[in-house]
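Scroll down for the structure; my scribbles are underneath it.
Only one protein chain is missing; all other protein chains are in place.
A and B are the chain letters, set down in written order, and residue numbers restart from 1 in every chain.
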Amino acid sequence: MGVEWGKIIDFNWTLVITLLQFAVLFGVLRWILWKPALKYLDKRRELIASRMTAAKVSEEQATELVARREGELVEAKRETAQILEEVRERAEKSLEEAKVRAREEADRILADARAQMEHERDRVLADLKAQYAEMVVLGTERVLSREVRIEDHRRLFDQLLEEIDENALDGVKESR
Amino acid sequence: MREELGKLIEHLGQKEIATWHIGGFAIQVDPKTIVMSGIAALIVVILALFLRRGLRQPVEDKPNRTQAALDFVMEQLDSQLLGNFSSKSFGARMFPFISTLFLFILASNWLSLLPGLEAPTADPNVTLGLALMVLVTVHVFLIGTKGLRGYKKEFFTPWWLSPITIMSEVIARPLSHGFRLFGFVFAEMVLVTIVMAKLEPFVVPIFLRVFFGIGFGLIQAFVFSILAVAYINLATEQH
Partner (left out) sequence: MLQEAQSAVGGISGADLIQVAKFLAAGLCMGIGSLGPGLGIGNAVAHALDGIARQPESRPALFSTMIIGCAFVETTAIYALLISIVLLFVV
């Protein structure tokens, strides 16, 4: 065997030997890297796909939940507004009622007072009538110097009373 | 240093060939190329072992750094190279082959960046061997897709055109495929060697070496693999 310099473009058994080397390299690489790596990547792709599906499902659930919560929130707001409105209406109504009742009370008190006053006045008038009658009787007794018999002169008395009454009433009216 | 470079210049465009005489046959090989391609293959295996560590943790866990690197590699290979197959399932089937091809050529091209090492792809035996392998793969898939009758029809339909078809499909294609890679890597090596020998061997050569080595090495590996993808895709497409 001898080693010597030759031309660069020269085909010999090196071609076959390097091809064999490449074949061995291919086999080894396929065994130690490509097969497990491709399997691994496939497995991970599957995993990612399943996780994506799961994520999508949970996202949908979350969206649904949010939508429901928002619906509930809107409902609650609406209810609150309604309750507030009701309360305000009720307050206004009770205020009105209180006003009306107060007015009625005032009217009633006023009417009572007026009625009592009239009653007082009637009583006073009655008293006055009685006193007039007594005074007339007394005066007449003095004038006549004897006891007047009412039964005898009823008509006369009545007439007199009428006159007195009218005069007295006029006097009372003027004094008021 | 100077003497080494002088030797390099003197033997520019030459390579060492070992010859065995076994019986009446003379078996010739390039020992340096074989060693270098073995180193490239070893580097790819080490990278694979490193990336394999990313598979240890269970799928459910958060990816760690190794796994992120593995993901990056797989993702890039899948989208840049295998994405050019018109059928996705067939692309997944061809993933190991194309990826190994790409990684091996990339490691080979980048080997010239390390001092004392040479890119095995600067030897036409390697690149033409890979191109021939792709050719055989293409024709196997062609027969698988069209059947033997369709395969024959493909090449001999207008019989007077068959020399040109065979010439372009069977001879010119692997030739251009293999020699493209070889030409780029070899030209880069020649350029860098001459610049190193004739100019001051410091900043410019390092810059050149890194520029050509990293950029062109990656692009040429990519082009080789993507051409393989394109050829195989053409063969498997139903018309």
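Note that contacts are C-beta pairs under 8 Å (C-beta built on N, C-alpha and C of every residue); 3 or more make two chains touch, one makes a residue touch a chain.
These numbers were taken from a predicted model, which means no experiment stands behind them.
Undergrad: Of the residues listed, A:Ile8, A:Leu38 or A:Leu160, which one is in contact with the missing chain?
TA: A:Ile8
Undergrad: Just one of B:Phe155, B:Phe179 or B:Phe216 touches the chain that is missing; which is it?
TA: Considering the complete complex, B:Phe179 is the one touching the chain left out.
Undergrad: For subunit B, enumerate the residues touching the unshown chain of the complex.
TA: These residues touch the chain not displayed: 12-14, 79-80, 83-84, 175-176, 179-180, 183, 186-187, 222-223, 226-227, 230.
Undergrad: For subunit A, enumerate the residues touching the unshown chain of the complex.
TA: Interface residues of subunit A facing the absent chain: 7-9.
Note that in this section only the chains that are shown with their structure count from here on.
Undergrad: As a quick test, compute the distance in whole Å between the mean CA positions of subunit A and subunit B.
TA: Whole-Å distance between the two chain centres: 85.
Undergrad: Looking at the complex, which residues from subunit A come into contact with subunit B?
TA: It is residues 1-19, 21-22, 24-26, 28-30, 32-38, 40-41, 43-44, 47 of subunit A that touch subunit B.
Undergrad: Under the definition above, what is the set of subunit B residues touching subunit A in their complex?
TA: 11, 13-21, 27-31, 33-34, 37-38, 41, 44-45, 48-49, 51-52, 55, 59-60, 70, 74, 92, 95-97, 99-101, 103-104, 120, 123-126, 128-130, 132-133, 186
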